[in-house]
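Only a single protein chain was left out; the remaining protein chains are all shown in position.
Labels run A, B, C and D following the written order; every chain starts at residue 1.
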Amino acid sequence: MGASPGGRSRHAADNMLCCLSMKRYGKRVAQKAGLEPGALIHIGEKRLAQTRFTIIDYDAQSFDEKTIDEVEASYAFKDTPTVTWIDIQGLQDTITIEKIGKYFHIHPLLLEDILTTGQRPKMEDLGESIFIVLTMFSLGDEDEILYEQVSIIIGPHYVISFQEGEQDIFGPIRERIRGGHGLIRRLGSDYLAYALLDAIVDNIFVVLEKLETKIEAAEEYVLANPDNTAIQTIHNLKNEALFLRKSLWPLREMVSQLEGSESDLIQPYMERYFKDLYDHTIQVIETVGTYWEIIAEIRDSYLSTLSNRMNEVMKVLTVFATIFIPLTFIVGIYGMNFDYMPELRWHAGYPTLMAGMLVLVIGMLIYFKRRKWL
Amino acid sequence: MGASPGGRSRHAADNMLCCLSMKRYGKRVAQKAGLEPGALIHIGEKRLAQTRFTIIDYDAQSFDEKTIDEVEASYAFKDTPTVTWIDIQGLQDTITIEKIGKYFHIHPLLLEDILTTGQRPKMEDLGESIFIVLTMFSLGDEDEILYEQVSIIIGPHYVISFQEGEQDIFGPIRERIRGGHGLIRRLGSDYLAYALLDAIVDNIFVVLEKLETKIEAAEEYVLANPDNTAIQTIHNLKNEALFLRKSLWPLREMVSQLEGSESDLIQPYMERYFKDLYDHTIQVIETVGTYWEIIAEIRDSYLSTLSNRMNEVMKVLTVFATIFIPLTFIVGIYGMNFDYMPELRWHAGYPTLMAGMLVLVIGMLIYFKRRKWL
Amino acid sequence: MGASPGGRSRHAADNMLCCLSMKRYGKRVAQKAGLEPGALIHIGEKRLAQTRFTIIDYDAQSFDEKTIDEVEASYAFKDTPTVTWIDIQGLQDTITIEKIGKYFHIHPLLLEDILTTGQRPKMEDLGESIFIVLTMFSLGDEDEILYEQVSIIIGPHYVISFQEGEQDIFGPIRERIRGGHGLIRRLGSDYLAYALLDAIVDNIFVVLEKLETKIEAAEEYVLANPDNTAIQTIHNLKNEALFLRKSLWPLREMVSQLEGSESDLIQPYMERYFKDLYDHTIQVIETVGTYWEIIAEIRDSYLSTLSNRMNEVMKVLTVFATIFIPLTFIVGIYGMNFDYMPELRWHAGYPTLMAGMLVLVIGMLIYFKRRKWL
Amino acid sequence: MGASPGGRSRHAADNMLCCLSMKRYGKRVAQKAGLEPGALIHIGEKRLAQTRFTIIDYDAQSFDEKTIDEVEASYAFKDTPTVTWIDIQGLQDTITIEKIGKYFHIHPLLLEDILTTGQRPKMEDLGESIFIVLTMFSLGDEDEILYEQVSIIIGPHYVISFQEGEQDIFGPIRERIRGGHGLIRRLGSDYLAYALLDAIVDNIFVVLEKLETKIEAAEEYVLANPDNTAIQTIHNLKNEALFLRKSLWPLREMVSQLEGSESDLIQPYMERYFKDLYDHTIQVIETVGTYWEIIAEIRDSYLSTLSNRMNEVMKVLTVFATIFIPLTFIVGIYGMNFDYMPELRWHAGYPTLMAGMLVLVIGMLIYFKRRKWL
Partner (left out) sequence: MGASPGGRSRHAADNMLCCLSMKRYGKRVAQKAGLEPGALIHIGEKRLAQTRFTIIDYDAQSFDEKTIDEVEASYAFKDTPTVTWIDIQGLQDTITIEKIGKYFHIHPLLLEDILTTGQRPKMEDLGESIFIVLTMFSLGDEDEILYEQVSIIIGPHYVISFQEGEQDIFGPIRERIRGGHGLIRRLGSDYLAYALLDAIVDNIFVVLEKLETKIEAAEEYVLANPDNTAIQTIHNLKNEALFLRKSLWPLREMVSQLEGSESDLIQPYMERYFKDLYDHTIQVIETVGTYWEIIAEIRDSYLSTLSNRMNEVMKVLTVFATIFIPLTFIVGIYGMNFDYMPELRWHAGYPTLMAGMLVLVIGMLIYFKRRKWL
């Protein structure tokens, strides 16, 4: 997986509340006050210095890969029979993106969606192409969950992908295309789009595996050390799971629409692949659901453990206090300075008292034993 | 956003229970006892000294804006081919509103809905026009959530909007119309209505952004200071989220009906816009749902923190008590005044005892260390 | 609202568990063992000494109101073109009710429903008439929630209403009919039935307003005084809300069926009115749902407050105990009677010790200050 | 209701986990390993020494009742126009039951259902007959909830009922048939089956009434005595409610299917009766749902009460400890044996000290009063 130097990608954990794009939306309103819906402004962090355009053009026989500077260079590929993958990394160059929108007939409101990160995953059949927007998850250098928005346009002979940053989880797909073997070279743009989506969903499994490791570690730590760190750990895990859960629900809907799509752009034999993708999505969602419940369960056990410890502490205190407080009272009696206290004069007074107190202690210990406090 | 001097708008937080218009309904029954359903009385606070009528009439070429005193002046615009926006601020002038109702064929029960604030958002297709009622949210001067009821009637060439007060979130739309560029001047009354609704929904994002800021502040404060203020803070946040959640659910339903409407009043190309509006509504609802869960999570963490602190306090008490109470007992013994206590006579008695107690203390410290109480 | 002398109406709060008619059903089984379903026995309290029959017969021009002794006197009105409202208060006179059933073709099982209070609200289209049973809520003299069962039969020219007691919430409707103006005199039996239902639903708003007042009072009290009274208050509120919630859910279903009914008995122009009634019902239900969550929220805050107070108390105890217990130990040491305790002989021993203890106290106070216990 | 001597019926409370027939199923697998599905073994307790066959044959004019030894004696009744009710009590005689199955064309898998107690209630339309299996509830001698499985086969002129034991809740139906009056003699086998089901559902009301009495008693006890007995009481009630809830959900489904059945075996006029039965079933389910929530509410109140008591106890302890621990320290000071302690020599030392301590105590009492701890 590509490195993301300089922490350019957002961290799910730090920034959890953003998950449903609140902040950016708020800003949108502020930045766009008085503008029409559909006006194109990039809402989100600029993660790359410059927008990068990569074109991969292939069919079973031929293969061509190049980086272009001007988007116009890609227009030639629109109607060629070869499959063309136009990959756009970085969204700040709104003018170019508007040009693409015009050339490939993308409605301004959808272009706005591409540029405004934090969209709910959705799929729209535009007739001559299919528009998809979804969130891509990956792991950062310190195992934090990174996410960015990916938009995909599927045309008859082309696929356009828009990425915010440079987490390159599509690398293996490029390799497969370059390799020249395999289905990907023999099938069309629909298979290429499927391959991209499959890579994104597979990557969620990687993220979940890491989350699982954290949950397992937390489970062990929390039950052994019910302290403030434990609270923080659970709190963070719950927020991460919440974040994933909220993001994945609309994903399922989108993949389901894709599977059931009757668009001419998707060949009948692709149904099996999208079905497989859907199965994986369901599995991802159920897994997050399970994690959610496990974290809740860990918190419940944490609270039980804490209550239990408190109980233990209280028992120790009570046993000590109830044994020694009466004894202290007794020795206090014989510390009094009354002139006439006959016991003080007895020769056996001291040892008798000590023995008496010993009996008292033994009696109380037996009592506590019976009450199961010891 | 327009100022709302004198706190004329209701505050969601103070007045939370009103959200479903209980109080006003209660009053309605009291005020209207013996009246027929459909009798027009304004139920709600009078927020403006006088009802204001503003008319904006435009098409791609022409533009006219004026404030009128008598509603009859607006009748002329009903059938002109230009788009007319009749904006009515203040609902106390029931006679005029009844006149409008008659002229534009609005059923008395719907007029009652316009006047009785606290309605559930709903949309009704009346054939010759579409009736919409919904709640508009905005932020007050002190970042409190204000809300008021807005009703919109969409006709073939006109839009009538009824506002309770003067929070002017429609200002940018007026600017866009005045500006003369943009789609709004080229398209019809359906686009104008969409623009109004879009402004209302966008404003909810502003409100949510503020709520998020509060939640983040609360999260930090609560976990660091689990005190009474924290309880109050969580309590208030939960009530605000509850209030929003309850208000937004019916909004979704209404926008969904609008999107799926087959009314002739809405041009086919508007479907894309209403779909976008619907997406935003869903996003708003999911965001509030997330906030709801985060607040619940904060309370859970609060309680965990509190339990944990209690545990800490108890441990300190127990350690102190269990170490010193036995020691006090021991010194109590040698404070007794028995005539025959041989230890008291020993020269080394005092230092020996002190050493013995030191050993005891060390032993107990080791014990507590092992139990992880220190 | 009519007085209910002698507490004849049931109180929801006291009698909460009855809400789903358990007790009465239990009794039914006991009383009816061996009887066929459909056998008519009045199950419920006798709230009136005698069943009262009131007949109001009207059309746009004429108006007639009388109280009759024998139900047969009402038969003449069945087929007259004027609208006839036969209002029956008190259900103990089963023979008469059976007669009505026979004359107006009501199935014995439905007559059984009329007589067996505690039915779920339901509506049944019998072809020549519509049968409705629902629960009517009102406030008693001491603001307690009263409820009784109301059954309504809507025929082509007549409406028959069966009430258990004498809470007269239909008074305003009678006034409107007597008044002679208004829609009610111009429209048919369907509008009369709507007016009755609307009065019942409007009255629920009155009940809810009172409940809201109680909740607000409880919210304030509970958070300030987390004592036993608070527990009882929350417990009672929760039970009242539970009672309302359970009763209102089937009401919604019933009103919905009525709205969607295709019976010839209901004129097309009534649809708007029943739609309005349905909106009010939804609003009532959502309000109760909100109350439910607010009460749960109050309990949560109550528990938080309690935990917090406990924490405060424990801190005070711990601070006192951990400061004074060691000090007591120290003074205990110098209260020992060893012959050889050099410190006791020192001239500066006493002031030195006192100073030392002062230093210790100051040190501990600083420690507690840092731990934020003070 | 028939006695169930010797505790032959299962007790819901003791045996709660069995509710979904786990144990029996487990045993089935063990007993049946290697057998085909459909092999007939009676899984369940043998509750009667011998299977009993009772035949009641009637129409409006004639009536015949007899007990037979061999099931073959019942075959003659299959095709007679009179209604025949074959009641089989005790399920251990699998050979006979297999014979019946063959003669009345019941699929082996359904016969297996009859014999394997603990089935989910279900209804199946077999064309020439309708097969129903459900759970019957009744109260035992000590008000415990008993349950057993009842299977009913409805044919054109016959009804076959299979009971596990001898709780005779069908007695009143027999009486009604013997009595000769009433609908039951005039109508067919569908009405007889309805009467049986109605008796079973009515009996659930009896069980619920008892449960309600228990809940009310628990509510009172628990809030007054938050002790271990209270925990056990709530635990048991919750388990009973859980048991009922789980059993009744599928019942609703079954009755609903029956109501909507288009079988020729059920006359159109029976629809009203099955509708009534369905209404009762819904009422039963809603009641159990309400109980469930009330029990949860009782537990919540229990925990609140407990927390509150703990708080009270802690306050008392803290008040005592914080008042007397400092005082004890002070008197300890003057118990020290330093040679030079000037206060000890003062004549007014002792009364001055006592007065000082009194002032201290009063000060602390005022402090605690202000904190509302007293």
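We take it that contacts are C-beta pairs under 8 Å (C-beta built on N, C-alpha and C of every residue); 3 or more make two chains touch, one makes a residue touch a chain.
For clarity, every value in this text was computed on a predicted model and none was experimentally measured.
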Among the displayed chains, the hidden one touches A, D
Touch with the missing chain holds, among A:128, A:209 or A:264, for A:209
From A:41, A:109, A:341 or A:361, residue that would touch the chain that is not displayed: A:341
Touch with the missing chain holds, among D:92, D:239 or D:263, for D:239
It is residues of chain D that touch the chain not shown, namely 16-17, 19-23, 25-26, 28-30, 33-38, 107, 109, 119-120, 122, 226-228, 231-232, 234-235, 238-239, 242, 246, 250, 299, 302-303, 306-307, 309-310, 313-314, 316-317, 320-321, 324-325, 327-328, 331-332, 334-337, 341, 343-347, 349-350, 353-354
Residues of chain A (touch criterion as defined above) contacting the omitted chain: 172, 175-176, 182-184, 195, 198, 202-203, 205-206, 208-209, 212, 215-216, 223, 272-273, 276, 279, 282-283, 286-287, 289-291, 293-294, 297, 300-301, 303-305, 307-308, 310-311, 314-315, 317-318, 321-322, 325-326, 328-329, 332-333, 335-341, 373
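One rule holds for everything that comes next: only the chains that are shown with their structure count from here on.
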Neighbouring chains common to chain A and chain B, by label: none
After a C-alpha superposition of chain A on chain D, what does the rotation angle come to, in degrees rounded to the nearest 5? 145
Can you give the whole-Å distance between the Cα centres of chain A and chain C? 43
Shared-contact residues (touching 2 or more other chains) in chain C: 303, 307, 310, 314, 317, 321, 325, 328, 332, 335-337, 341
In graph terms, nodes being chains and edges touches, is this line, ring, star, complete or other? line
